[in-house]
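With one protein chain held back, the other chains of the complex are shown just where they sit.
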Amino acid sequence: MIALLLFLVPLIGGLLTFLPNKSGMARSLALGSALLSLAGVIAGLTLFKQPLYWEFDAEWLQTLGSRFSLKGDAMGMLMSLLTSIGVLLAVLGSWNNDVQGSNRFYGLLLWMQAGMMVVFLASDALLFYFGWELALIPAYFLCSIWGGEKRIAVTFKFFIYTFVGSVLMLIGLIYLQSLTPNHSFQMQAFRNLEIPESKQVWLFWLFFLAFAIKVPVFPFHTWQPDTYEQSPTTVTMLLSGVMVKMGLVAMIRWMLPILGIGVFIWSDVVICLSVIGILYASLIAIRQDDLKRLIAYSSIAHMGLTVAALFSLSGFSNNSNVVLQYHQVGFQGILLQLFSHGINILGMWLLADRIERRFGTRKLSELGGLARTAPTFTIFFLLIAFANIALPLTNAFPGEFLQFNALFHAQSPYRFVFLVLAGLGVILSAIYTLNMVRRIFFGETNQATENGLRLSTAECLALSLVVGLILVFGVYPQAVLDFTNDFSREYVKAIDITRFLAK
Amino acid sequence: MPINYYLFLSLALFTIGMVGVLTRRNAIIIFMCIELMLNAVNLLLVAFSKMHHLKNLALNASVGTDGQLFVFFIMVVAAAEVSVGLAIIVMMYRNIHSVDIQFLNRLKH
Amino acid sequence: MFSFPNIAYFIPLLPLLGFLVNGLGRKHLSKGAIAWIGSGVLALAFAASLVVFLNLPSGGPTLLNAFDFIRIGELRIPFAFQLDALSSLFLLIITGIGFLIHVYSSAYMHEESAEHYGRYFAYLNLFIFSMLLLVMGANYVIMFIGWEGVGLCSYLLIGYWFRKPAYTQAANKAFVMNRVGDLAFLIAIFWLIARTGSVNFVDLPAALSSLSSSDITWITMLLFVGATGKSAQIPLYTWLPDAMAGPTPVSALIHAATMVTAGIYMIARSNLLYTAAPLTLNVIAVIGIATALLAASIAIRQNDIKKVLAYSTVSQLGFMFLAIGAGAYGAAVFHVMTHAFFKALLFLGSGSVIHAMSGEQDIRRMGGLKKVLPITYFTFLIGCIAIAGIPPFSGFFSKDAILLSAFLKSPILYGVALFTALLTAFYMFRMFFLTFGGTFRGTDEQKHHLHESPLAMTLPLMVLAVLSVIGGWVGIPELFLHGGERLIEFLSPVIPVVEGHAISHSTEYLLMGLSTGLVLSVIFFAWTRYRQYRSEESSAPFARLLENKWYVDELYQTAIVQPLHRFGGWLRSFFEPKIVDGLIQGVGRSIRYISQQIRLLQSGQTGNYALWMVISIVVILSIQFFVRK
Partner (left out) sequence: MNVTPYIFWFLSVWALFSALMMVTSRNPVYSVLWLISTFFAISGHYILLNAQFLAVVNIIVYAGAIMVLFLFVIMLMNLNKETEPQKNRWLKLVGALAGGCLLLVLVAALKDAELKSQQAMVGAGSIGLIKVLGKELFTRYVVPFEISSLLFLSAMVGAAVIGKKEITHQNS
């Protein structure tokens, strides 16, 4: 029931938001919807934890073998929490922005949320695809209507790029459906498939391209900095905070358990790409003068690590508990990082948006000295920046720590090289993040930054929420780890390909 | 007569009409070629109607009339088509003072 | 609650509380309140540390389990504290010296506005908190948390005066260089987890058996790389001299007394592993002595009073690593302690001098300060004697222990170490004579301002001076006092005492006499040379090389930083838009080109369409009739 609500609330909320023409009204409606879905998730996480509440199944496109089935496992719950928080922060962050046609803006925003919820909760492949596109299309309109000057070209690129991926994935899904004995799109049916190696080898790429573009994995990332730069920051928040996680969640849910052998065969290639991506994006970020692009590249680097860690989980354990244990450790890290990175990047965008709106520039070279004129803002920024470089006692540290651990246990002869190179990313991330901090906040003020910057109540609230989450999960990550413990234990068993090798 | 003969004759006429359509630029001639193609089809229809008549004579004395009536209707349609078509050509001539289909390239834009 | 061992929880929590109160209330609290809170929590923490120290049971460590930081299946990383001889000793050093420096700071930083004053004390408290985590952590992960935490605070404090770009640059440099080491530390932790499944110190003895010797070598090497970052050893030492950009008390606390010794602490913690890795020990010894020599040679030609002390710190840290390399962990820890006393004293003394000189740091513009700053002069002298290693000052005993261990390891090491010790005495007294001896060489305005520092600054100096004198007595060798070497004995539960390589008393006396005699003659030489300093010294090529710190910074700049920077720029402005994105755009562009070409087929000529239709019919029919058979 909760699962269905999480889809329906933003959907209906979005519909209602479209109606009024007054900007204040739409804003309040959106906030109401966001709060309602957050309340829904929290209720689901505390009071109604049983699977009974998180499952929903109804007939839908029966002839195609697809059912409208939602199922919130621990990862789905975590991600829907992140989505609700993300939308709430997006609404709060844009509270004082004068958005033209705000009813459409917020309406589309909420529809995007509905789509993402479906992606995170669907246990039916066609429904999943439906959500995937439902999230993409509002994003397209949001960027192309409210974006920056080059929005049309950039959004077009973004759309075509992701859409190519989606179509490939759709082909893959339909093919898998044709393989199932009763032509079903259900996840369980897919997981029961025993696809021969020769087919997995190419099926892998159909799915991987779609997800890799979304994440994005080097070299499929070029849409991202452009899109993040040109989109209105509110949308960018959702894009980078939540939507890129769709790619990872999709990999976790629809690739590793289904195409285990294909994943194993290609895992070295993928890890290699991810590691290159980490270094590549970090090096570019070092030389980036545009705040939004810098954050975009930093996000690419972080996601690269997560993908690398994810693919290092693939392999065969020969039913050894020790190996499974290490896989579980790594997988827990990935889940934790999915959540933490979402929170951090949301905060980062909130701050970047504030800077851009206050000073009218995103250029680091045109900023400086804010630490003196805007001390409160500086503290928020520093905290989130330190979370970005995964300093201990911020939420990113346990995630990265466990992910590196996963990389260390990859079943690849090059794992040590991968580990060290990915580790260099940690150093590089410190370089670009601190450089950014230095150039924005330290040094002398100039004319623009002389007058400082004041945070409104809504913004303070949003940022405090982010910082609070950063610290709480930084000091006590076990809260999340406990929550996902059972799920991850089952999951690593499910992706173990020992059972195929036995035959 | 073997039906094959009629078949090939019709095909030949049809193809000649087709080649005419492809090689000429005068709209009226192209139109006439289309008439020729229609006639080739008509001929084949009649031939087939007679073939069926011969084959099923014992069962039904009136078998095959459908084919010939079909030819009749084709002629009806052809006549209507010609009247409208020629009207269009006349109008085209009035507008561009030519019946060269080369000038009818509005589809490009 | 207030009894052992639970009182230990208060040790880190009190500074954290101070951090929160000072940090959040910095706009509302008065300077006095801030100073009282900042120093008060430290005094309480020191008292708690004393309670811990005095109640420490002999034998095994006491573990305090706060909660599980990470627990996944078998892997369990508790947020736990470990109380034993080593950590309790460090607790005392940190909270004790920390307290003194807080008191000192309250006067030294008095010119700052209340808001920044609060910020300063908040950072300082946060640093103490992190350092205590580092020391008390019962496993490598908690230690790493503190490890990164102190790096963060060091970053914040070096860049405390954030309006000067050079300072913030130095802060970034410090953080990034530390991160290089941290990466190695992290990898070592992963390795340990992979092989033993545990990161707890108490599990180390048991884990030792499940580690192959190559594993141990790798782990210890990586840990050592981590230590070189934090403890400023070759090749990651260049950040420490730059870190002098921070306020002087910070340099005293972080960059001399406590944080930089974290590497020593970490290795001493892991001494079981290191003892099993002789190769690593050799590497450490070589790196340590090389760093000591290099830094000492640079210090000879530095004219910034803090830079001299900074290089001296690097050099002293090198000595400590030499001791570790020689297997004398106890001597290293001993030197950490005495070094903390006299180096904090020296830094604070230099702060007092700088304070008096209105911010002037160049020793060539000082001189003759003996009369105006009597307390500073006297305490500084004690510090210099202690670091030079003259009995019975503290430095003598610890340095002697190190030299002795080096002698046992290899005479060559001993020779180089002795030479370095002489250099140390030389540059310290060069600085001393330039600062306090001779006549005043600064401007008249500076001369007018000269004054002795307030009591809040001189009191810590005096306390530290006393400690610098007597601090070494806890480690008086057996030679002089039966039942000496109390420190080694105290540490023995953590650092097993290795027996069996005793040397004869006569040799030991000889070595001590040799070093003391040589040091005294070097001091005399420095006195003759710098008693009456007037003008620029000669600028021989070698001297210039030293003055420019062997051009190591420039080397790093051209060999690593610049290429990376340029490579990043190339990626950003060429590779990304032209190659990666170009490929993607190329796909789009080629599709557009092909469409352009195909568009020409759409001539708009009905005739052509008909032609294509016929051709298509032909093709389709051919396929229909002839291919699909």
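Order of writing sets the labels: A, B and C. Residues in every chain begin at 1.
One rule holds in what follows: a contact is a pair of C-beta atoms (placed from the backbone, for glycine too) under 8 Å apart; a residue touches a chain by one contact, two chains touch by 3 or more.
Predicted model only: the values in this text are computed from it and were never measured.
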Among the displayed chains, the hidden one touches B, C
Per the touch rule stated above, chain C touches the missing chain via residues 607, 611, 614-615, 617-618, 621-622, 624-626
For chain B, residues touching the missing partner are 1-9, 11-13, 15-20, 22-26, 28-29, 31-33, 35-36, 39, 42-43, 46-51, 53-55, 57, 61-66, 68-69, 71-73, 75-84, 86-91, 93-94, 98-100, 102
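Convention: only the chains that are shown with their structure count from here on.
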Contact graph of the chains (line, ring, star, complete, other): line
Outermost chain relative to chain A, judged by CA means, is B
With centres defined as CA means, the chain nearest the overall centre is A
Chain B and chain C have mean C-alpha positions lying a whole-number Å distance apart equal to 97
Rounded to the nearest Å, the gap between Cα centres of chain A and chain C is 37
Residue positions on chain C within touch of chain A in the complex are 67-75, 115, 141, 144-145, 148-149, 152, 155, 159, 162-165, 168-169, 171-172, 175-176, 179-180, 182-183, 186-187, 190-191, 193-194, 564-565, 567-569, 571-573, 576, 580-581, 583-584, 588
Within their complex, chain B touches chain C through residues 18, 21-22, 25, 101-102, 104-109
Listed in rising order, the residues of chain C that touch chain B in the complex are 602-607, 609-611, 614
